[in-house]
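Every protein chain but one is kept in place in this view of the complex.
Now for chain A:
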Amino acid sequence: MENVIEVKHLVKSFENKTALKRVDFNVKKGETIGFLGPSGSGKTTIIKILTAQLHPTSGEVKVFNEPIHKLKTPAYMKKIGILTDNSGLYERLSIYDNLALYGDLYEVKKSRINEVLEAVNLLDEKKQIVQKLSKGMKQRVTLARAILHKPDLLFLDEPTSALDPVNTKYIHEGLKKLNEEGTTIFLTTHDMQEAEVLCDRVAFLHDGEIRLLDTPQSLRAREKNISISLVLKGDRTVVVKKDEEGAKAIYDSIQTGQLLTIHSNEPTLGDIFVRLTGRNL
């Protein structure tokens, strides 16, 4: 599969701070890649560089096989969609009017506006003035705006940070569908669940460096000593290892009829991140 994004030895320094120390990764066409990291780890900086809002200090950055410094063009902007944590909306306009502007800028059909409103679960609210919306609703409007023109490559900077679980799930379904239709998705999050549900590959970003980059399954499979929890009658929980002794304990608990439930304690991506970096997300 061809690469949509190629990043080699990327460094970004601000006056008093190196935000990205050395970052290397590729993103394949059709992939959903997630960058996970605590705040300040450099996620937004990477997106800004990939969307031609910031110049890299050094390194090679290519999108669609073109060096990024040649991509501050309307043609590139037409192919990408962007949601960042401070993408602004016109507060005095309705949801619909906000999207109507972008519909004209991207030259999409008017009917597409209702389609994306449906996709972010805001069709019934489209006449509402943005000023009066909750943070989560605004985030969904911004998302609708980012996917209005069915971009080939979509950048999402913490797209569901302000959403309730129901809408998060709804949006995740929408993003999966968009991805199936061919959109490559680059997303940042500090929600492990989100990374797990959406991403083909996950990068752990810490202090401006990628510490690990792999599929969620492989990342989890790195953990060898997975324990097993047994919940027994009388509200007792026993944690055993995956060894002979553990096997015996499980066997006994079943035979004596004490066992209520059993589950293996696979690490979450969050656990792995903490172990790797000594930091919480």
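Heads up, the rule we're going with is that a contact is a pair of C-beta atoms (placed from the backbone, for glycine too) under 8 Å apart; a residue touches a chain by one contact, two chains touch by 3 or more; residues count from 1.
Convention: contacts and distances are computed from a predicted model.
Novice: Looking at UniProt, which of "Thiolase domain-containing protein", "ABC transporter, permease", "Hydrogenase" or "Archaemetzincin" names the chain that isn't shown?
Specialist: "ABC transporter, permease"
Novice: Which of A:G40, A:G88 or A:G182 sits in contact with the chain that's absent?
Specialist: Per the contact definition at the top, the residue touching the missing chain is A:G88.
Novice: Pick from A:K48, A:K62 or A:R201: which residue touches the chain that isn't shown?
Specialist: A:K48
Novice: Considering the whole complex rather than only what is displayed, give the residues of chain A touching the chain that is not shown.
Specialist: 48, 51-55, 72, 74-75, 77-78, 82, 84, 86-93, 97, 100-102, 104-107, 129, 145
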